[in-house]
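Quick notes on the structure that follows.
The other protein chains are all here in position, but one chain of the complex has been omitted.
Each chain carries a letter (A, B and C) given by its place in the written order, and its residues are counted from 1.
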Amino acid sequence: MNFIFKLFNAIKSGMKHLFMRRLTFRYPNQKLRFYGDGYQYDPKEGVGVAGYRGRHILYLEKCTGCSLCFMMCKGISQAIQMINLPEKDVSINKKSNFPQIDYAKCVYCGFCVDICPFKALFETNEYEIVSYDKESLLFTPEQLAIKPKYKGTYEIQYGKRGAYHG
Amino acid sequence: MSETPEIKQQLPEREKKIADNIAIKLGKDVLGIEIKPKRIKVKIKYKCIKKAANYFKTELNLDHIVSVSGVDYPNDNEIEVVYHAGTYERKDLRDLLIALAYRIPRENPKTQTLIDIWPSIEYDERETHEMLGVFFEGHPKLEKLFLPEDWNDKPPLRKDFKNPGR
Amino acid sequence: MSEIRTFPDFLKRLIIVLGGLLFLAIIIFGVLIYTVPAISNFNNILLESFSNPIVMLNYLDSLGVGINSLFFKIVIFPGYTWAALIAAEIIWFERKFLGKMQMRVGPLYAGLIGGILQPLADVVKLLSKEMISPGRSDKLIFYSIPLLINAIGAALLVVLPVSEGWLIMRSDVSILIVFAVIGFAPISVLLAGWASNSKFPFIGGLRGLHQMIAFEIPMLMAALSVVLLSGSLDLVNIVQAQSSIWFIVLMPIGAIVFFIALLAELERIPFDIPEAESEIVVGYITEYSSMAFGNIQLGTYIRFYALSGIFTTLFLGGWYGPQFLPARFEIINQIEWFTLKTLLVMVIIIILRGVNPRFRIDLLLRFGWSRLLVLAILNLFIAIMILQMGWFPFLGGI
Partner (left out) sequence: MSELTISVGPQHPGSGHFRLIVKLDGDKIVEVIPDPGYVHRGEEKIAEYRNYIQNIPHFERPAIHDSSNILFAYVQAVEDLMNLKIPERGQYIRVIMAELNRIIAHLYYFAIYGIFVGHSTMFMWPMGDREHFIDLAQMISGQRVGFAFLIPGGVRNDIPEGMMTRVNDACNYFEKRLTEYERIFMNNPIFEKRAKGIGKLSKEDAIKLGVVGPTLRASGVKADIRKDEPYAVYDKLDFDIPVSKDCDSWARAWVHIEEMRQSMSIIKQALKDMPSGPVKLNLRGQIRAPPGEAFSRAEASRGAVSFYLVSNGGMNPYRIRLITPSFRNLIAIPHILKGLLLADIPPAFWSLDYWPVEADR
């Protein structure tokens, strides 16, 4: 009898969920809202600013080409390469060396942001980096300098009929 | 960074008492004892490893092995084998880990298995065997554990084994 | 032709190939239409029948494949095509329903309404796959099993009375035919496991054999009590005996026994032990790929429909609607009532799949032989008692 009672309880629990809202997040139509503008780091205080760790943004006018990010990434995922941009001659970057990031390798740990002492490299909310070939995943410094336009409005809401993305 | 916190200054009484007992019991086989809060490292001669292990098992109720690690010291031409033993049975000693360390020559790293004293040591000894080439005499199944069956190189955790590509 | 590198390239290639095929088809068809008179005749009728369906029907009747012919009944309705359509859509419904129960959406993109064309997409996918068989398998048996499983499901449809007048074949012993056909299922499962010449399928085949044999006997006993009450082996007569009161009301235990045995016969969760995927991969289906796998799935779901229909026939009053309903429900005719009830049984089976884990084979066999058989015999006694006490004078038939 206990067996049947428990089985009935299980069926009741399952049936109850026919009237609950679906949690599914329908990705291409809905996009998640993130807190803040992406992960940033304050080298003076030594503390980061909370945010999503997505695609990087590189401030070309601040980058000195010190290749600290390259040194850091060498031991993690080897995604960052320093490349030379002769046409970009910024006064603080004499050799005009800039990081170039291979998103096929990047693990988005953000330690390159932590190590940068000039606030030149931050991370942003954008995470939709897809392409048909590997070459397109290689982001040159100019591409990294573009501010991404990510707009997400959905987050988990808690209602009477369960949780949903809204 | 350099300032020493207060825990270092006060002598860990309990650990000191246990260490003294060990020193008395094992006598001249003990080469040295390092004491830190909650950690004791006993360095012994490798001939008397069974005696020391038996003592730990029976007197201190160290009923399981947490880890068996091998550290390669090519400069001294020795391999150090470290057993970390802990206890579940004695509640007052649960935070205590006693390390049993001995050094064996690097060319002929032969030692005795402790599987009859601590059955939980089986896979740790197998791993140490394949990673550092330490041979545990009397182990029932000293085979490859993680490495491929056809591995025919130096034991990989020895210092003279270089990671490919480095 | 150029190399395909990007998605637009692929689309271009697709259009070229499809366009070429279409062009060829038009040319060939055009040539044929004016050369072969029979086809041109058919073509005229085809054109006419667009405006007047009766012309079409008459033409089909003249060919012997009209709506009242045996051919139509076997092939279209209530035969194979109908069952396959229900099977395909019940697969879709099952996924959608379980999706809702699990707080997700299920199939979404194929078709306009909630991915209703998903089964079709799956078939297309399976058709485009390569058919592989294990090296030392018995090829003849290996490839005949999908057809056999399909045939077992389809053979049950022959005697399934969807309505009083509209059924493929009426036999005096149709319930025996049903059990004779069901008896083939364990053999097909065992053969599939054996012919694959692989360990997991073989274990799955043996499990299937054990399970199906263990549950066939309680199933037969439960059906026997129905036969006793209705006094006939004919499924049509059995349904007619339930015109005033359904047998599920008279013999709830029998209905439960039959239902549980049904679950085991169908290998549905909680009794999908021969296909237990985390234990023995997928059991006897493991080595099947492509449309061979698709055929097994189709056959299983057709059997699912057919056996649910038989449960409806035996216990839920077949094509009769509930008596207490007001008169306006009379317009729902017999076939619709039957389909509705069958679908209800299927939905209940799907609900059980959503909330239950899998049983273990030894527990299941013990349950089948010791509990279910006892209950079935008890139910038989109840049936005899009902008959002897004469509470329901219309029962007992003869």
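We adopt the following convention: a contact is a pair of C-beta atoms (placed from the backbone, for glycine too) under 8 Å apart; a residue touches a chain by one contact, two chains touch by 3 or more.
Everything numeric in this text was worked out from a predicted model, so none of it was measured.
**Q** For the chain that is not shown, enumerate the shown chains it touches in the whole assembly.
**A** A, B, C
**Q** Which one, C:126, C:209, C:224 or C:269, makes contact with the chain that was left out?
**A** That would be C:269, which touches the missing chain.
**Q** Since one chain has been left out of the picture, which residues of subunit C touch it in the full complex?
**A** Contact residues on subunit C toward the absent chain are 98, 101-104, 199-200, 203, 269-270, 272-273, 276-281, 353-363.
**Q** Please output the residues of subunit A touching the missing chain, sorted low to high.
**A** Output for subunit A: 2-3, 6-7, 9-10, 12-14, 16-17, 23-25, 32, 34-36, 38-39, 45-53, 72, 75-77, 107-111, 114, 123, 155-156, 158, 162-163.
**Q** Could I get the residues of subunit B that touch the absent chain, sorted low to high?
**A** Residues in contact with the chain left out: 1, 3-5, 8, 38-39, 41, 63-67, 69, 71-72, 82, 84, 86, 88-89, 91, 94-95, 97, 99, 118-120, 122-123, 131, 144-148, 156-157, 161, 163, 166.
Convention: only the chains that are shown with their structure count from here on.
**Q** Using the contact definition from the top, classify how the chains connect: line, ring, star, complete or other.
**A** Basically it's none of the tidy shapes, so other.
**Q** Where's the contact count highest, between which chains?
**A** Result: the chain pair A-C has the most contacts.
**Q** If you average the CA atoms of subunit B and of subunit C, how many Å lie between those two points?
**A** Averaging C-alpha atoms per chain gives centres 65 Å apart.
**Q** Between subunit A and subunit C, what is the separation of their C-alpha centroids in Å?
**A** Roughly 49 Å separates the two chain centres.
**Q** Over in the complex, which subunit C residues touch subunit A? Could you list them?
**A** 5-7, 97, 99-105, 108, 351-352, 354-356
**Q** Would you tell me which residues of subunit A are touching subunit C in their complex?
**A** 7, 10-11, 13-15, 17-18, 20-24, 26, 132, 162
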